[in-house]
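Below you'll find the structure, written out as structure tokens, and then a few comments.
Note that this complex is displayed minus one protein chain, with the remaining chains in position.
Each chain gets a letter, A, B and C, in the order it is written, and its residues are counted from 1.
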Amino acid sequence: MANKIRVTVWNEFVHEREDEAVKKVYPRGIHEAIADFLGKDGSLSVRTATLDQAENGLPPEVLDSTDVMIWWGHMAHDRVSDEVAGRVQARVLEGMGFIALHSAHFCKPFKRLMGTNCSLVWREADERERLWVIERGHPIAAGLGEHFELPMEEMYGERFDVPAPDATVFISWFEGGNVFRSGCAWERGAGRVFYFRPGHESYPTYYDANVQRIIANAVAWAAPRVMLPGAAGCPNELVALERIEAKLGAKR
Amino acid sequence: MANKIRVTVWNEFVHEREDEAVKKVYPRGIHEAIADFLGKDGSLSVRTATLDQAENGLPPEVLDSTDVMIWWGHMAHDRVSDEVAGRVQARVLEGMGFIALHSAHFCKPFKRLMGTNCSLVWREADERERLWVIERGHPIAAGLGEHFELPMEEMYGERFDVPAPDATVFISWFEGGNVFRSGCAWERGAGRVFYFRPGHESYPTYYDANVQRIIANAVAWAAPRVMLPGAAGCPNELVALERIEAKLGAKR
Amino acid sequence: MANKIRVTVWNEFVHEREDEAVKKVYPRGIHEAIADFLGKDGSLSVRTATLDQAENGLPPEVLDSTDVMIWWGHMAHDRVSDEVAGRVQARVLEGMGFIALHSAHFCKPFKRLMGTNCSLVWREADERERLWVIERGHPIAAGLGEHFELPMEEMYGERFDVPAPDATVFISWFEGGNVFRSGCAWERGAGRVFYFRPGHESYPTYYDANVQRIIANAVAWAAPRVMLPGAAGCPNELVALERIEAKLGAKR
Partner (left out) sequence: MANKIRVTVWNEFVHEREDEAVKKVYPRGIHEAIADFLGKDGSLSVRTATLDQAENGLPPEVLDSTDVMIWWGHMAHDRVSDEVAGRVQARVLEGMGFIALHSAHFCKPFKRLMGTNCSLVWREADERERLWVIERGHPIAAGLGEHFELPMEEMYGERFDVPAPDATVFISWFEGGNVFRSGCAWERGAGRVFYFRPGHESYPTYYDANVQRIIANAVAWAAPRVMLPGAAGCPNELVALERIEAKLGAKR
């Protein structure tokens, strides 16, 4: 691995340019807010990429130099090209970490990695959300207590249609009566995938200390342990490791 | 559910028409050989479909009347249209069972459902394969002993790049020195997916009593428990189940 | 398996004899209330057993003729002998189903099967509990909608210290701000284990139609697929299935 983990924060960057209320919360975009807190102490190498850049900001050379990708998207999922989505998926299977935030539950790379609908129910009603730490020993929960709260968030509720997570790190309680598996971890290929629920564009969620800690923890957790570039191939192992008895009726 | 489980056996049906040696083993195609043993006792409603039929044999009305789909493909995976592959995936997530046989590890619907490369290593050398039953309590292993053998098969070896199975029912030992997770079960959406390794086109594997029993068991296991047709949608639950406190600074 | 699933409903039967308020809710004991609804349609063979009977009501002959055991206990866990607890655990590993209800999270057989503390947080405050169905395709959720409510229950909250369930069927929302994985399924040995949260002794929970449906579903799900009586042994497979090369330096 590189000395510093190389993080690319991807954002569709639409709400923050089109909606004045959102712009007030994230003047330079959600991606820059995330890059800011991740980059603060200098221990990570952080850059950003957005939808409107060439190749959606993710040409092969960016992927090849990314250890962990963070993804935020909402209203423009379809504007990410299939080629780019496939490129991200392939890189995850080779070992890159992938962190899907909030409405990225419906982004192309996450849906491809899950293989399911990734659907859920939702409501925008300024609800209090309390995240319970289910797996206190999980690295992504490091430094947290038993639970923490966000004063106002969009509600996401179950049924969240994803494969049963390898680890369910957080479960949310919502004021309006719903629950949600808000921190879900999976291994896919040689890579690691984490879904983290909070982060609606109209709330200052990404300035919250617990949320920042979780995303930083997730980056460390998702950093590649190994990169396996040829993992998509299906090689013919012509020579056996053990002697194979010649059989009557062999056809080749 | 329907009174009888409705099974559709899909086959690309290419080898059996183009290769004389294969034709000798499966004169009417692998799909008909499978449909034969599944249909014998009349407890299932079985039909077949093949690649060259209209819409690859899988128009919506066939999907809509299928409880469990069995899939065999090898050299023509790319000739299945993306639309049909997406249709199969969607139906599985709604509750249909899906059984991928042998080289179907690389078929479009299975790869989409897994989200991984589904790659492996392979060798054609008439190897003896011994399948060990790992989960003897699993319904798919019903009626089997501790292990059984196939005298000659193609070798598939690890690393098999799939998500860690919910249940690893079988692990194969190969004469040439490899191992393989040969019976893997997953839940995806409301549906169930089973991958079963044996079944190279040039061997009479689908006439083997244990193999037939496993496929029949898998059909029973994969039959829908419930169908959830709207599972892909993301509904707005406008009205909360509990009272939500009005908050200062609410933006809507 | 037997024609009818043979269910034994075990209860410590202490609260209902010592506490007048509880006696009003369950005059003949929780075990009889459960046996009543399970036995109603005659499709199951149901009996009960209680702590004060000889061998805690569970001599070997009772275990040997039980397919699924349901367990309720709370204040007298320690009065179950280690021998009986070991007997129940052993029978589960051979294939018997085990359903732990509510405060049975701390009973000896469940703790032995889990290997963890099985601890949680709790509060008695007449809270509204809403159970969300997470795995709508799971047999234990058959016939339920997206969620259901219990008007008053004891609260159990996370962290519930159990191994990550094979399936998390239900997650509860509590009025007081907590969440809980209320329906958890595991495979252990050849047997199946289900934990179901609701059922505090002072509430009429076991008369609730959804609760009754879930327990009946769980009995069907947990019924043995196969019984493997010798599974605790560690046999020497002296004769190999394949020829083993004689090696220099062999020591025996």
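In this section, contacts are C-beta pairs under 8 Å (C-beta built on N, C-alpha and C of every residue); 3 or more make two chains touch, one makes a residue touch a chain.
In this text, all values refer to a predicted model and were calculated from it rather than measured experimentally.
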Touching the absent chain when the full complex is considered, from B:76, B:179 or B:240: B:179
Option touching the unshown chain, where C:7, C:113 or C:171 are the choices: C:113
Residue among C:23, C:47, C:123 or C:213 that touches the chain left out of view: C:123
Absent-chain interface as seen on subunit A, which is shown: 95, 130, 135-139, 141-142, 147, 166-167, 175, 187, 189-192, 224-226, 228, 241-242
Missing-partner contacts on subunit C, residue numbers: 21, 89, 93, 106, 112-117, 119-128, 151-152, 155, 157, 159, 161, 163-164, 166, 175-178, 186-189, 202, 231-238, 240-242, 244-247, 249-252
Contacts of subunit B with the absent chain, listed as residue ranges: 130, 132-136, 146, 157-159, 164, 167-168, 171-174, 177-179, 181
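Everything below uses one rule, namely that only the chains that are shown with their structure count from here on.
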Per Cα centroids, the chain farthest from subunit C: A
Separation of mean Cα positions, subunit C and subunit A [Å, integer]: 36
Mean-CA-position distance for subunit B and subunit A (Å): 28
Shared-contact residues (touching 2 or more other chains) in subunit A: 157, 159, 164, 177-178
